[in-house]
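The other protein chains are all here in position, but one chain of the complex has been omitted.
And now, chain A:
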Amino acid sequence: MMGRTEQQPDPNDPDHCHDGQASDAAFAALLEDSADDLYESAPCGYLSTLMDGTIAKANRTLLNWLGLEREAVVGRMRFADLLSVGGRLYHETHFAPLLRMQGEINGIALEVKRADGGRMPVLVSSVVKHGSAGDPLLIRTTLFDARDRRAYEEELLRGRRAAEEARRQSEADRARLQDALAVLQQSLLPHTLPSVPGVETAAYYHTASADRLGGDFYDVFPLDGKRFAFFLGDVCGKGPQAAAVTSLTRYTLRAAALHDPDPVAALTTLNHVLHERYTGGGDPRYCTAVFGTFEPDPATGAIAVQLASGGHPPALVLRADGTADFLPTPGGLLIGILPSAPFTAATTVLAPGDTLLLYTDGLTEARTGKDRTSLYGDEALLDFAVELAGESPHAVIQALTGLLDSFGEGLDDDTALLALGVPPTDPETRSTE
């Protein structure tokens, strides 16, 4: 058993009344006894050199680190000889000049060479001892073992490199994802609207959120030599799942229209496709849409429009005479929720100066008023349309774009607008987007 008595310098002393004195003496003796030992076995390396660097004294700790015998070092080597090539260079160019200039230098990271060829990182501090006349006599140097610290620093560096690599990777991933999203988004909308002789078309798409793929869509495309088809709609939800429905919807309508251009038939085909694809998954996906065809009459300039709606707000017709009205399509059902669904058809003829306007409910559901609690609504839209009646499709879309901008934060949903009509005055064929 280790006991306190064993640490006393004279355990054989039987006189316990001198115990206090004895332990004080023992303590002092311990300190005195350890002065040399402290130097030799200190937890750092000690080194004294002449001003030219020749080693005059080195402690055991340092010699052990170096793996050298005292005789091989003292009087035979200079401090710089202990250092690695890089360390020697640094010693010559910085360390020694600074030391001479300042009289001391602290905490310089260097590497010493070991007898076995290895390197050992150390932190070196030196101070110049001066004689009574102020002349430099020798240099005292301590070297601290920096192996743990170096390992720690390397660990930190490795960690930082790994973090930087991860960040680069994630930025590259994000850029790739954004590219992919942009390509997908572009595939959901026509790049440009086709040029239709005698007909002006214009469209606008407002994206509520840049990084969430929208669910509104529109298109205009030729069916045969004479007829064209158009559609505009709104898929429920947002994000990748909604975009997948939008894509399926767009290409189904395009293909269905080529097969049978009757508007109710095209929507019925779309209903079959969406219902078959999304039913039973517990996550019903559906859309609302207006699909139509039109055929310009070269003789009169008028165009006959046939359309059908599935759950979509009614189209607006703006007349050249300054009136405007909804083209009602009541009773048309959301597309995709039931195996068979009713769709409501309507027809109209657009004379020169008339414009057909399709929109999604982002427009009518925009929040207005001071506290953003009222909805813009159908009636306000109709009033706005009456003011625009007689304007060209391009001018109508421009005015509505301004209206959407004026909603500011109140417009929190994607909104698509599509207008087509016969230009009122300009006899030239125009097609703008």
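We adopt the following convention: a residue touches a chain if its C-beta (ideal position, glycine included) is under 8 Å from a C-beta of that chain, and two chains touch if they have at least 3 such contacts; residues count from 1.
Simple rule for what comes next: contacts and distances are computed from a predicted model.
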One chain of this complex is missing from the view, so tell me which of "Carbon-monoxide dehydrogenase small subunit", "ABC transporter permease", "Extracellular solute-binding protein" or "Anti-sigma factor antagonist" is its UniProt name.
"Anti-sigma factor antagonist"
Sole touch to the unshown chain from A:284, A:352, A:410 or A:424: residue A:284
With respect to the chain omitted from the figure, which of A:223, A:236 or A:395 is a touching residue?
A:236
Given the contact definition stated above, which residue among A:143, A:337, A:350 or A:420 touches the chain not shown here?
A:337
Which chain A residues would touch the chain omitted from the figure, given the whole complex?
234, 236-238, 279-280, 282-284, 286, 288, 310-313, 330-334, 337-338, 341-342, 361, 375
